[in-house]
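I am attaching a structure below and will ask some questions about it afterwards.
Other chains dropped; remaining ones untouched in position.
By written order: A and B. Residues from 1 in each chain.
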Amino acid sequence: MHAQLTELAELVGGKLVGDDQTINKVDTLQNACSGAISFLSNTKYRKYLTDTHASAVILHNSLLDECPVSSIVVDNPYLAFARISSHLNQKPAALPGIHPSAIIDPDAKISSSAWVGPGTVIEKNVVIGAGCFIGPCCIVQEHARVGDNSRLVANVVLCAYVEIGQRCIFHPGVVIGADGFGIANDQGVWVKVPQIGTVVIGDDVEIGANTTVDRGALENTVLGNGVKLDNQIQIGHNVCIGEHTVVVAGTGVAGSVKIGKHCAVGGGVGIAGHLEITDHVQLTGMSMVTKSILKPGIYSSGMTVAPNIEWKKNHVWLKRLGDTNKKIRDLQKQVRELMKPDE
Amino acid sequence: MHAQLTELAELVGGKLVGDDQTINKVDTLQNACSGAISFLSNTKYRKYLTDTHASAVILHNSLLDECPVSSIVVDNPYLAFARISSHLNQKPAALPGIHPSAIIDPDAKISSSAWVGPGTVIEKNVVIGAGCFIGPCCIVQEHARVGDNSRLVANVVLCAYVEIGQRCIFHPGVVIGADGFGIANDQGVWVKVPQIGTVVIGDDVEIGANTTVDRGALENTVLGNGVKLDNQIQIGHNVCIGEHTVVVAGTGVAGSVKIGKHCAVGGGVGIAGHLEITDHVQLTGMSMVTKSILKPGIYSSGMTVAPNIEWKKNHVWLKRLGDTNKKIRDLQKQVRELMKPDE
């Protein structure tokens, strides 16, 4: 795709400053050459602006003076860049059809405008909506429903009865609706608890490679509209995640947790079962959450690295904080005693 | 399925209090309606008991007075619920057979009562036992053996020579028997160490979606009977896990660790290589284990979240505990000096 700068400025509601030009790609400030449009959002990259060979740069008004080439001036350059890049990098619509090697149950309903790739298995009573792209080697189990224009990239498993909305994108290795971890103890031996809920996923949800979302035990696991999950995340049974919440890679959310809307959960976070996280909470990476968080804000835990030899010394004290505080109490007592006026 | 309360009470060795009724499903106290049986195990949900519309509730004798409907009284309501739910939600037995799209080596031995799904690959000298369900797009590599009535849900990989017992359930994305991480250093360059052991898994083992269990380097990796692994767990080469131990999602167990029987390892835990964890050990979520644990009990580590601004202030001190304790020692010395009787 290519486009004129005037069109692109219009697309993002920005102001074109400088000559109109034909743009055919996006690139970084450092690597862009003629025909490319770049952007400046993170000030760390400001140093590359004056020497850029891009044909145009998307930036904030405050940086306009430093820009040696045409600019599209907007309030949120990264967002404008996202829209322009999407415009210039449109994937050609998949041709509809079903690859002859796909294995389709006769009782599945597949829209005539959907594509089903090679080696994919579609079981009975599945519904695949208009414009869907079901890539190679996916498995869509019985009674699952995929909303219009959703995309299962490749090797995605949707278990039985899972429902997903429109315009979702699921990356390779995603497993939606496997059994949750429900077990009851019978004198030391674990007995499986049937997982008879399912997973219901809203519109515009993107899920990263090898992420797993378990089906509910009795009620459903639910992901709201616009939720974005990165790779290798584990979402336990009966979790509910509110609209437009994002979760970074490697995080684990235990069963029955309720996470609100517009939250941002960092990578490698662990959230214990049955907790509630309210709307607009941010958790920084590797946080450990064992109590509900009912007030919006940023929360953190953990300890950052030090040279091993320092960490080792420090660690000795880290586990003796009770002793440390006992020593302080003793000192306080002694000092109080010493400060008493002589009798 | 449906059943009479009298039958269900008998099934779990419980006492029916109230009228017999026909039960056709399980549900939560809050959502249950006529025909459903519910249970009360976690006291958090006690508040829903008096208003439940369930036809019956499984509960402990101590709560009987509060129950407005028929009850099945037992000592362990969650366990009784598990058994009753299993009874009411029996999956119809898969019809035996081999899907025409499955690719079966002529030297594989597949029981005539097993099912092999579409797109599944079974290599030479594999043995699939009676009543097994091998779902779609699984790969069972040469010489692997699957015990009677085991279920590979979909997209499961069993590598060469892996052996699994009876009644196992492996969820989508599970990989059993990939090479362990064995490398030797040759002046900065890493040389692969062949991984010539395999994985031997007992009976009644359930393994969650996208969990990986590596094959042994020389000896085998072993999971005992009744072990239950949640999703996204990594089990390193030569690990042995004792019978009826459970591991929650996201945990990593490094090579050659021996974990005892009846342990419970929380989610996101890390266990360093070559350690021994004795029987009946519980590790809470995100624990970091760097030494063997030879005494049963509950063990924990880590730091829970605080508002980011508090965490930041606290963190400054967190890494200076040596200094803190030096200050205390200095104070102790000074105070001792001050407390000396005047000469």
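As a working rule, contacts are C-beta pairs under 8 Å (C-beta built on N, C-alpha and C of every residue); 3 or more make two chains touch, one makes a residue touch a chain.
Treat the numbers as computed from the prediction; the structure is a model and nothing was measured.
Q: If 2 of the identical protein chains are displayed, how many copies are present in the complete complex?
A: Counting every copy in the complex, the total comes to 3.
As a working rule, only the chains that are shown with their structure count from here on.
Q: Measuring centre to centre with CA averages, how many angstrom lie between chain A and chain B?
A: 25
Q: So in the complex, the part of chain B that touches chain A is made up of which residues?
A: 26-28, 31, 44, 76, 78-79, 81-83, 85-86, 89, 99, 101, 117-119, 135-137, 153-155, 169, 171-173, 206, 208-210, 226, 228, 230-232, 244, 246, 248-250, 262, 267-268, 285-286, 302-309, 311-312, 315, 318-322, 324-325, 328, 331-332, 335, 338-339
Q: Which positions of chain A touch chain B when the two form their complex?
A: 101, 103, 119, 121, 137, 139, 141, 155, 157, 159, 173, 175, 178-179, 181-186, 188-194, 196, 210, 212, 214, 218-219, 232, 234, 236, 250, 252, 254, 268, 270, 272, 274, 282-284, 287-291, 293, 297-304, 306, 310, 313-314, 317-318, 321, 324, 327-328, 331, 334-335, 338
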